[in-house]
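So the structure is just underneath, and the comments pick up after that.
Here the complex is missing a single protein chain, while all its other protein chains stay put.
Then we have chain A:
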Amino acid sequence: MAFDYEQYLRPGKLPHIWCPGCGHGIVMKGLLRAMDTCGLEKNNTAIVSGIGCASRLPGYVDFNTLHTAHGRAAAFATGIKLAKPEMDVLVVGGDGDGVAIGGNHFIHACRRNIDMTYVLFNNYIYGMTGGQFSPCTPTGAKASTTPYGNPDPVFDISKLAIGAGATFVARTTAFHATQIDKLIAAGLRHKGMSVIEVLDDCPTAYGRRNKFRSVVDMMKQLKEIAVPVKAAAHMTPEQLEGKVLTGILHQEERPEYCEQYQQVIASAQGA
């Protein structure tokens, strides 16, 4: 039976603002399937975002939703989760939002290992403001503020998350639609900070400038660069040049922040 997305969508809040061919819708569908798989309760779930095209997602879905300021989603989410640890808390948003302006909040949420699931839509560009480069724009690529090609090195979000202390880190792409929900579901089941990076496409602000003739071209590229971690183990550095590892990249058990804080409360209360 076809999956009933409508049960999670807000009546009257569609059509969404996303351009035709934008990958954000694919990621949203994966997110809803994952939440359904994990049986998340609408009343007990908060979805928090910052600002950007990806960050408009919360407006469309029927949960407790919070569309905050640019870059600050993880910090708002931390307040919600610590104040009410029984709630399931998700963060969604773009690469600019998450690791440029929000970079500090992102790494510290990872460090605390607070139990939330961060779905980061990495389309290598600032979509909403019209295509300026982000910390994830490939070096040499064109953006509206890199007319001569991007001189900046690229942030690897998944590595950043692992390095900062997130205890579940996974990556996939908008092309691998069926993997999106599996990885998000695994992240939701994981106790602690989970980061799921989804490489996705922005035909409007990135594709046009970088000689992708169509959305299909962009999808093909996502397909080609993705290498599952297991397969990568048997590949040479030359073969891995320009590729991106996908699947669960990191998983470990480490005390979760809110649980640690319960111990603080216990000591303060003399237990």
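As a working rule, contacts are C-beta pairs under 8 Å (C-beta built on N, C-alpha and C of every residue); 3 or more make two chains touch, one makes a residue touch a chain; residues count from 1.
In the analysis below, contacts and distances are computed from a predicted model.
*Asks:* Have a look at "2-oxoglutarate ferredoxin oxidoreductase subunit alpha", "Acyl-CoA dehydrogenase", "ATP-binding protein" or "Glutamate/aspartate import permease protein GltK" and point out the UniProt protein name belonging to the hidden chain.
*Replies:* This omitted chain is identified in its UniProt record as "2-oxoglutarate ferredoxin oxidoreductase subunit alpha".
*Asks:* Of A:Cys38, A:Leu66 or A:Ala177, which one is in contact with the hidden chain?
*Replies:* The one listed residue touching the chain not shown is A:Leu66.
*Asks:* Can you say which of A:Phe76, A:Phe155 or A:Tyr206 touches the chain missing from this structure?
*Replies:* Checking each option in A:Phe76, A:Phe155 or A:Tyr206, the one touching the absent chain turns out to be A:Phe76.
*Asks:* Tell me where the left-out chain touches chain A, residue by residue.
*Replies:* Chain A touches the chain not shown through residues 10, 13, 42-44, 46, 48, 58-59, 62-69, 72, 75-84, 86-87, 104-105, 108, 261, 264-265, 267-269.
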